[in-house]
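The structure that follows is given in the form of structure tokens.
One protein chain is absent from this view; the other protein chains keep their places.
A and B label the chains in the order they appear, each numbered from 1.
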Amino acid sequence: MSTRVSIEDVTRIYNQGKPNEVRPVDRVSVRIGGPGEGASDGGDGQTGKDVGEIAVLKGPSGSGKTTLLALIGCMIRPTSGRILVNGRDVAKLPERFLTEVRRDTFGFVFQQLHLISGLSVLENVMLPLYPLEIGFREGRERALGLIEQLGLTHRRRFRVEALSGGERQRVAIARALINRPGAILADEPTAHLDAGLSCELMGILGELRGQGKSIVIATHDPLVYDSPMIDRVFTMRDGRIMDDDR
Amino acid sequence: MTRAQFGKHLKILEFALASMLRRRMKNAGIVVVFSAVVFLLSSIVFLTSALRAEAMATLEGAPELIVQRTVAGRHALIPVDYAEVIAALPGVGSVQPRYWGYYYDIYSDANYTLIGVPDEGPGSAGQLPLHLVEGDMITPGRTEVCVIGAGVARARSARIGSIVSLRNSRGWMQEYEVVGILAGASRLLTNDLILLPERDLKTLLGLPDDRATDLLVEVYNPNEVANISRKLLERLPQARPISHAEITRTYDTLFDWRGGLLLAMSLGAVAAFMILAWDKATGLSAEERREIGILKAIGWETSDILELKLWEGAALAITAFLTGITAGYAHVFHSGAALLRPVLQGWSTLFPSFDLAPRVEPYELGVLFLLTVAPYIAATIVPAWKAAITDPDRVMRAS
Partner (left out) sequence: MRYHVLAGVLATEIGLLAALHVDATADMWSRKSEHAQVRDLGAALGLTDLAIWTEARYTRHPSQADFFSAFQDFPGAIEHFPAGSIVGPPAHLRPTEWMASTPSQQAPRP
């Protein structure tokens, strides 16, 4: 099923009490994913079936998009407020459990992609599986399936630094999907792509949405937030959500 | 541990190896340096413990009690009539004066040990097993003959039938015919020996008639040696008894790889290695730090990352340790510690080659392991741990 995340009145403060105190996220509440809650839900007539959703966090740099994305993805804990992942409050979970929730629920596509150079495409895609109790062969099959799905089969033995930007992006997406997460979080995924590749990326994300994934994209690229595939847009400024455009 | 859990550790090991192979030159360099340090240390450890074992085995037959005389803190010739006093002590069998001394040979720049062979009693030809003597032993009544150790034979290019000339106490050259050579198998004990008939030796060295080098005391019950020594000292205050137990004890503690020059040298190597390891590990490159962040961000737990680093450190350190130990073992027991020879030999001109019985002390290997592998792994893990406990979101901000 798609993943539902509720952010309730969440604030994140860095360097609290010091002169350089910053609050990249300030009293924000948003809900992402899940049938009956997304705005697009009633519109495409697929109620009852598990439907994905693409939400965009839009705003200028420094508006708190990335921090909010990290909060949604359980990378960091909020200073105050609640975060419910599929109904479970994760804000105060100890690190180990938080990691568990994160890797079972979310797949990340980072702005810098963060592939490990020197390793092959296959090894990079399998990275999240190494510390899990999944057989090597099974993990390999799963990774090869995703690599095929993303059209990288002929590149699977290449080192990632030998790939083009678009191919690297797809490796990063395959890696984000390897744990079969309900939600994909992407931070400025088009930052290093030209228009053609950006469209291709949106196509891939649309497919994933069709498979029932909840997708959250932080971006300030109009190509992304104006795309017809987007279900909801949250505009951020100075750590706050301005309005819910769609 | 279930199979899946076991598989998880194997997978992390697999990843650790894949990760290390990316920096193969650097890691190979560390393995080489690490192996070299272990090789040096293990060579010293193997050599000293083998020498100790060898000494204990060969000196098992050393005399039960020897009595020296010391004057003004120096070893001095002992009056032969001390023998009567000592022989009168209860529990003492025969007391035999021994004549021996050192000789510096200007032709070979070597020091020899000269030993007088008496006509009868302990040390005489009749008492000697002749297996290890090539040629003849000095038989009673013969004069101007000698039996020499393998090292002397080499230094003087002497064979059986050759003449060895030695300068006597009046400055005249005295010639001795080589009748026998002590076999190479005994060289650790006899390398620098020249055995002469006792009378010849006394003349050569100009020993006074009433003095001997020391006295060999036969003791009926070895347990009585300490008692006899005490009584002997009461009667002869200048005497210095040396028991078999003391000789054994000396050699038990003598070879000591923790002392001295070699250690100082190897400490330098160890220190350099530690600095290398520390630098490699603490100076986690920005690249490695970034990778730890990535792993953290994609769902690795801190403990998984520590396990990864543990595997990396252990795989490298154990490979290098085994390589070093194997090379050290081959070096000491198969090539006679050839590389250490120049250091060990020092100023010993007649330095015997070693053909030592293999001996491995698990305790010493354990210490060596703890001294090398453990710090290396620690130096790998600690900084990784520091990098791994940071929040995973840092990686999202890194550019």
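To be clear about the criterion, a contact is a pair of C-beta atoms (placed from the backbone, for glycine too) under 8 Å apart; a residue touches a chain by one contact, two chains touch by 3 or more.
Keep in mind that what you see is a predicted model, and the values were worked out from it rather than measured.
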Per the touch definition above, residue among B:115, B:196 or B:292 touching the missing chain: B:115
Of B:59, B:158 or B:274, the one touching the omitted chain in the full complex: B:59
Residues belonging to chain B that touch the chain removed from view: 10, 13-14, 17-18, 21, 44, 47-48, 51, 54-55, 57-63, 66, 68, 70, 73-75, 98, 102, 110-113, 115, 122-123, 127-129, 131-132, 149, 151, 182, 185-193, 195, 214, 216, 226, 229-230, 232-233, 240-242, 246-247, 249-265, 315, 318-319, 322-323, 325-326, 329-330, 333-334, 343-352, 357-358, 360
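As a convention for this text, only the chains that are shown with their structure count from here on.
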Interchain centroid distance [CA atoms averaged], chain A/chain B, Å: 66
Interfacial residue positions of chain A with respect to chain B in the complex: 66-67, 69-70, 75-76, 95-96, 99, 102-103, 108, 110-112, 114, 116-119, 123, 127-136, 139, 175, 179, 187
Residues of chain B defined as touching chain A within the complex: 2, 4-5, 7-8, 10-12, 14-15, 18-19, 22-23, 290-291, 293-295, 297-302, 304, 307, 391-393, 395-399
